[in-house]
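Complex shown without one protein chain; remaining protein chains in place.
Every chain is named by a letter (A, B and C) in the order it is written, and numbering of its residues begins at 1.
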Amino acid sequence: MDIKELYQEIVLDHGKNPRNKKKCHGFNKDAKGHNPLCGDKVHVFVKLDKEKKVEDISFEGEGCAISMASASIMTETIKGKEFNVAKKILENFLNMLKEGSKMSINSLTEDENTTMMSLSGVKRFPMRVKCATLAWHTFIHAAEGKEETAVTE
Amino acid sequence: MDIKELYQEIVLDHGKNPRNKKKCHGFNKDAKGHNPLCGDKVHVFVKLDKEKKVEDISFEGEGCAISMASASIMTETIKGKEFNVAKKILENFLNMLKEGSKMSINSLTEDENTTMMSLSGVKRFPMRVKCATLAWHTFIHAAEGKEETAVTE
Amino acid sequence: MFMDIKTIKSQFPIFKNKINGKSLIYLDNANSSQKPKCVIDRISKFYSKEFSNIGRSVHSLAVTATNRFEETRDLMKEYINAKSREEIIFTKNATEAINLVASTFGEKFINSGDEILITELEHHANYVPWHFLRKKKGAIIKFAKCNDKGEVNVDEIKKLITNKTKIISITHLSNVTGYIMPIKEIVDLASEKKIPVLVDGCQGAPHLEIDMQKLGCDFYAISCHKMYGPTGVGVLYAKKKWLDVLPPYQGGGGMIEEVKKDSITFPGSPTKYEAGTLQTAEVVGFSESIRFIKDVGIKKIMQHEKEILEYGLEQIKKNNTVRIIGDPKNRGSIISFTIKGIHPHDIATILDEDGVAIRAGHHCCQILHEKMGIAASARASLGIYNTKEDIDVLSSSIKKCNKVFNT
Partner (left out) sequence: MFMDIKTIKSQFPIFKNKINGKSLIYLDNANSSQKPKCVIDRISKFYSKEFSNIGRSVHSLAVTATNRFEETRDLMKEYINAKSREEIIFTKNATEAINLVASTFGEKFINSGDEILITELEHHANYVPWHFLRKKKGAIIKFAKCNDKGEVNVDEIKKLITNKTKIISITHLSNVTGYIMPIKEIVDLASEKKIPVLVDGCQGAPHLEIDMQKLGCDFYAISCHKMYGPTGVGVLYAKKKWLDVLPPYQGGGGMIEEVKKDSITFPGSPTKYEAGTLQTAEVVGFSESIRFIKDVGIKKIMQHEKEILEYGLEQIKKNNTVRIIGDPKNRGSIISFTIKGIHPHDIATILDEDGVAIRAGHHCCQILHEKMGIAASARASLGIYNTKEDIDVLSSSIKKCNKVFNT
């Protein structure tokens, strides 16, 4: 396998030009995430409405291409979805990274699916799985209002 | 070689019935010795006259047969000798224990020599050399007026 | 899988060697046990094929090494039935494990006049660290009394508990008398008053079935080299609720979260307690010790050692110059003894001539020896590879002591 499978064009693009990398307007939840091994850091901002729908979501932070791309892709994918749906997507995503299964959730459009799948190369790089999941865990922390920093271990 | 070479009759006798095991009358120097590995302990009392002759010497303490015998033999051998001669005897004794040489100092009577040589079996038992030398080092500490406990290491 | 003792013993390369021309009879297991081939080979293999510093690099070797290392944590968690892997901290030895608790717990929870409850049976490793605390904080150490049988009754502990008692720190199995403490009872007693209990499990872990959730203690210190494992590794088990509130112990790389010139933050356990480069190869090697023990089966180890212990006591008691130190009802595989008129070091030397390795001294238990009215004793302590024949040689060697000393 080629290293290009890890660094697919979509990943590189999101890594270099991350979407929603800012403090989004009117957020009502936020949380910080930290990967102590690499030093990757993210701060996720979420605007949840009363029905627990993600009205808006954004992030700030710095880290490797995988962590930035993953955060960027996450914000794009989740925006406008119910929190519960977002959680299911995360589960699906984790399975993909850990067991190599395909994304199989029908709440994703084909485009969203393709974008998520661009991170599938990570599964061959166990040490990088944490980079790919940091933003997601941090989002859950934010949405569930946990106090501590999300730490990938 | 038989274990009996370590535990020769003379050694066993001195071990069981140590000579000069008391606080001798009118001592003017004393020191404590300790072998932290085994817990052997001796306290040596010396009466040195102005010319640095060992007028009297005795010890108290507890420990293995080798350490007690060695202390007992030491007091018998050294009593009445000059401090410098005693030091030479010790040197000679250490050489015997470490390099297996014979006691070769002419300030010893034949009897004294035989008695000292009864400890020669120790040389084959490196861990026991400290037992055999503890009282001697403590004597030097006492005579030279050192403050600290003599420790065999 | 059933294995007879001969098969088990054959896995320990050391027994192929001669000691003073004799077969090695190793009865110094309470001090440190011998290592099976699988452990020795695992270490060699790790250095030859997989070595890298762990947890700090992203390259393949580092990833593999980290996984192997963390695998041992999982195995240990499972073996002692801890609730989570975060409760398993690797230390240099059991002594460090106890120092870690005394230092961090002491810093946070112990003040002048507070009481630390230990027993007269304790190894220096479970007294000296508390002594430091006594000096630093003006705390008080209380010693629960041990009786002539070498037992500490629960009542002795009970009557020393006051509302000043901040921690109870006790051995699981005495390394001198072999007494097995009723840990569960003591924990029950202590938890009524919300007093945490530290168990010095150095002799417990290799010889007893241990289950943290059943025992219920707050801390448990383990010495891996007594569990057929490599030197240089100990384990501290601690309930997560403690690890969450106690301060870090040693500072350095790998145990920090964010470092600034005026402040430093720390991650959770076990990271917080594992500073600097760890004993990577040793921890990886230890995984094989756990597997070895599981393969043999701790029940089988206990049963076998009990059999040899009973035979040993029976044989040695026949010699009426021998005094056995303590006679506890609930006893692990340790026999400490003296011979009338012969100092323990002389015993050890004479036994060694016959290839019999025992320990002589105070076994790091001066308080107990003083209590028993002796300065030192000889100690035979068993492992899985010991046999009745070993005991026979021991007995006849003891007789030889009598002969040499004409006693």
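Please note the rule applied: contacts are C-beta pairs under 8 Å (C-beta built on N, C-alpha and C of every residue); 3 or more make two chains touch, one makes a residue touch a chain.
For clarity, every value in this text was computed on a predicted model and none was experimentally measured.
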Touch list for the missing chain, restricted to displayed chains, reads A, B, C
One chain isn't shown here. Among C:Gly178, C:Gly232, C:Gly312 or C:Gly383, which residue touches it?
C:Gly232
Among C:Ser84, C:Thr162 or C:Thr277, single out the residue that touches the unshown chain.
C:Thr277
Contacting the left-out chain in the complete assembly, out of C:Gln34, C:Thr338 or C:Ser395
C:Gln34
With the missing chain put back, one of C:Lys260, C:Lys299 or C:Lys329 would touch it. Which one?
C:Lys260
In the full complex, subunit C touches the hidden chain through residues 13-14, 16-17, 19-20, 24, 26, 28, 31-32, 34-35, 37, 39-41, 43-44, 47-49, 51-53, 56-62, 92-96, 98-99, 102, 123-125, 127-129, 131-132, 141, 143, 223, 225, 230-234, 248, 250-256, 258-261, 264, 275-282, 345, 348-349, 351-352, 356-361, 364, 366-367, 370
Please give every residue of subunit A in contact with the chain that is not shown.
3-4, 6-7, 12, 16, 37-41, 62-66, 68, 125, 127-128, 131
Spell out the interface residues on subunit B facing the chain that's missing from view.
34, 36-38, 126-128, 149, 151, 153
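One rule holds in what follows: only the chains that are shown with their structure count from here on.
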A-C versus B-C: which interface comes out with more C-beta contact pairs?
B-C
What whole-Å value do you get for the distance between subunit A and subunit B if each is reduced to the mean of its CA atoms?
78
Please tell me the distance, in whole Å, between the geometric centres of subunit B and subunit C computed from their C-alpha atoms.
38
